[in-house]
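Encoded as structure tokens, here's the structure I'll be asking about.
With one protein chain withheld, the remaining protein chains of the complex are depicted in position.
Up next, subunit A:
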Amino acid sequence: MRRWLPFSPWHLLLMPLALLFVLPLVQMVLTSFMSSAEINQFPPKLLPTSLHLEGYRALLTETPALRWFGNTVLVSAVAVLAHLVLCSMAGYGFARLKFAGRGVAFLVIVATVMIPIQLLMIPTYLMFARIGIVDTLAAAFVPWLASAFGIFLMRQFFLALPVELEEAARIDGCGTWRTFRSIVLPLAKPALATLAVFTLLSSWNDLLWPLVAISDDNRFTLQVGLANFQGMRRTEWSQLMAGNVLATAPLILAFLFAQRKFIATMTFTGLKG
């Protein structure tokens, strides 16, 4: 196969494909630094003539984008933290502790994976309205405090862990909580990292639920804020692209730095989820 080309023929497929996937994102970043006049030309230019910061300036002064960014950071941080604590505890409980109703409870949790968000959003909205948290940030993060997937992931991990270490700790007089906290949890770092990446990706990128639950524009998450901003100003492309950069850059940078962890998470979602 190599004979008729100086390089592997796979490059002929992969190079255009890689560019097709990455160029729109490059254009997004470059456009965020263009002036409106530059953007509204045809044929479009990829490179800005000079670094224009009007898009960012307008976005940050005319919209509460910075606050939206802060809201998103807060919602995601609470989601990740709560997931790590609650799902690892529950996963350990279902994997190792024997208690009345364990089998049924776990079965119910696994079954809830089938229920789609579209079915839940109406009653959940009404429920949150009754307890008075609609239109607060709590409405955005409460559904992300724990998930069936997280519990399942942690349980599978703990089941695969050899039980001898914990037994030794028990014999040395460790209680359940101490065994969990100081023996089991430090061993669970890979699973916890997977859980954190999964929760970060889904809570940061979520649009539908916060869109439904929050209408006060100071409480928007970044995704909701941008989606609504776009609805009002379809033509302010430099501002929209600046907002897009704000919304995607943190996760893309995290991905570039921890690519292996992200890919491991995606694989786990696929093969076990």
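A few notes on this one:
Throughout what follows, contacts are C-beta pairs under 8 Å (C-beta built on N, C-alpha and C of every residue); 3 or more make two chains touch, one makes a residue touch a chain; residues count from 1.
Going forward, contacts and distances are computed from a predicted model.
Considering only "Long-chain acyl-CoA synthetase", "Xanthine dehydrogenase YagT iron-sulfur-binding subunit", "VWA containing CoxE family protein" or "Sugar ABC transporter permease", the record for the omitted chain gives "Sugar ABC transporter permease", by its UniProt protein name.
Within the full complex, the residue among A:Leu161, A:Ile183 or A:Leu211 touching the omitted chain is A:Leu211.
When you scan A:Tyr56, A:Phe69 or A:Phe94 for touch with the missing chain, the hit is A:Phe94. Here the missing chain is touched by one residue of A:Thr63, A:Ser147 or A:Thr194, and it is A:Ser147. Panel shows subunit A; residues 7-8, 10-11, 13-15, 17-22, 24-25, 27-28, 31, 39-44, 86-87, 89-90, 92-94, 97-102, 105, 108-109, 111-112, 114-127, 129, 142-143, 145-148, 150-151, 175-178, 180, 201, 204-205, 207-208, 211-212, 223, 226-227, 230-231, 234, 237, 240-241, 243-244, 247-248, 251-252, 254-256, 259, 262-263, 266-267, 270-271 of it touch the chain omitted from the view.
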